[in-house]
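Entry: subunit A
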Amino acid sequence: NTEQFIALPSYRVGPYASGGSGFYGGIIDYFNLVNANGGINGVKLSWEECETEYNAARGVECYERMKTKNGGATLVDPLSTGIAYGILDRVATDKVPMTTLGYGRSDAANGKVFPYVFPLITSYWNQAAAMIKYLGDKSGGMDKLKGKKIVHLYHDSAFGKEPLPVLEALAKQHGFELIKIPVAPPGSEQQSQWLQIRQAKPDYVILWGWGVMNSVAIKTAQRNGFPRDKMLGVWWAGSEDDTVAAGDAAKGYTAMTFNTPGNYPVIDELRKKVYAAGKGNLSDQNRIGSVYHMRGMTAGILWTEAIRHAQEKFGKGKPMTGEQVRWGLENMNIDEARQKALGAFGMFPPVKTSCEDHEGSGAVKVQQWDGAKWNAITPTWVVGDKALTRKLVDESSAKYAEEKKITPACAKS
Partner candidate 1 sequence: MNLSFFFEVLIGGLLSGVMYALVAIGFVLIYKASGVFNFAQGAMVFFAALTCVGIMDKFGLSLWLAIPGTIVAMVILGLCIERVVLRPLVNQPEITLFMATIGLTFFIEGLAQLIWGNQVHKLELPIEDVPLEFLAEKFNIIVSQFDVMAAGVCAIMVAVLSLVFSKTKVGRALRAVADDHQAALAVGIPLQRIWAILWAVAGMVALVAGLLWGARNGVQFALTFIALKALPVLILGGFTSVPGAIVGGLIIGASEKLAEVYIGPMVGGGIEGWFPYVLALLFLLVRPEGLFGEKIIRRI
Partner candidate 2 sequence: MNTATAQETAAAANAVQPYLSVNNVEVIYDHVILVLKGVSLQVPQGKIVALLGANGAGKSTTLKTISTLLRGERGDVTKGEVTFKGERVDQLTPNELVKRGLSQVMEGRHCFGHLTIEENLLTGAYTRSQSRAELRESLEKVYHYFPRLKTRRTSQAGYTSGGEQQMCAIGRSLMARPSMILLDEPSMGIAPQIVEEIFGIVKDLNAKENVSFLLAEQNTMVALRYADFGYILENGRVVMEGAASDLANNEDVKEFYLGMSGAGRKSFRDMKFYRRRKRWLA
Partner candidate 3 sequence: MQMNEPDALFNAARRIGPEILDLRNISLSFGGVKALTNISFNVRQHEIRAIIGPNGAGKSSMLNVINGVYRPQEGEIIYRGEHRKNMDCYQAAKSGIARTFQNIALFKGMTVLDNIMTGRNLKMKSNFLMQALYWGPARREEIEHRKKCEEIIDFLEIQAIRKTPVGRLPYGLQKRVELGRALAAEPEILLLDEPMAGMNVEEKQDMCRFILDVNDQFGTTIVLIEHDMGVVMDISDRVVVLDYGKKIGDGTPDEVRSNEDVIKAYLGGH
């Protein structure tokens, strides 16, 4: 076996199909680009997609089906928290590293407890901390947050509740009032929430939404006269899908991202080498470089870098095993120089991982929709109170370890 096999449990139908096709399209596009350039030290990437419909049971089946194929899958990212939970235990036993870029368990950043799980770049907790940091900066300093009102408008599910410990701790610390307003999933009707918001007259609204909830929130904000530039969405509420659906109402709306929107040499190269050759994965070329697509490309880059790095240790020009890729992911260091070399300078924050820190960064940006595209509005990467989030990660992962009877330890390689 001379190829590096990667499992792609993707979804291209159902409510989140648009995001799924962008994200997996980005990954596959990048893979094609790598292969067009001769692979990783000559090792070609191979992959297989499997439709999960964003459904946990089907996702597990996909994972189980693909994990032993072609000599064994060496990486996986289901882009679904439910599926990620379903295979959380399995990836450790099967030794298949799983990345969860910007979703899943925040406490998985602790590699001692979750050796095979990598919430790369940033997690929900760091995002929440960064959001407050940004709002503080925007108000003119963290001390100015005192007495301010911030609404946390959230998807009433595990996802929306996840940042609460961070937000509550920060509210206490900085003295702002946190108003929590849940939206019953799927969130296609939010009139009452926005009336409550109008009543509360908050300074900012954090939109912790997903799917249709986002565009509805933006639209409803408009009809209730709430300024969109005082709304700050999470990165799952910050793609073209969310704003396009909201139409003109979305102009001025801000959201988090861990990619800086824009054009990069690597994207030009992709157009030239992959799309021009008719091998592009996106059916609509206008979506090249869109938020989800770039997020997928980022995953692709991080993965190939991990594999490349592993090859340096375990033998160049050979396909790596899951364990070896895991080592690569855990000892990754993509600094600005490396980004430049990859033609992706600034596309995502520098990532440096270790056994204790499977996240590797925690930095994000804020972007704003101008009616046609997203533009970054923070010149530099924003990082929140990482000490706080680290504490939470340690506590929570310790609890998990206890429940699961795991002795935390760094994996030997």
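On how the list was made: all candidates are chains of the complex that A comes from, given by their letters.
As a working rule, a residue touches a chain if its C-beta (ideal position, glycine included) is under 8 Å from a C-beta of that chain, and two chains touch if they have at least 3 such contacts; residues count from 1.
Quick caveat, the model's predicted, so the values are computed rather than measured.
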Candidate from 1, 2 or 3 that touches subunit A, complex-wide: 1
In the complex with candidate 1, residue positions of subunit A that touch it: 12-18, 21, 156, 180-186, 188-189, 191-193, 195-196, 198-199, 211-212, 215-216, 219, 222-225, 240-242, 244-249, 283-284, 287
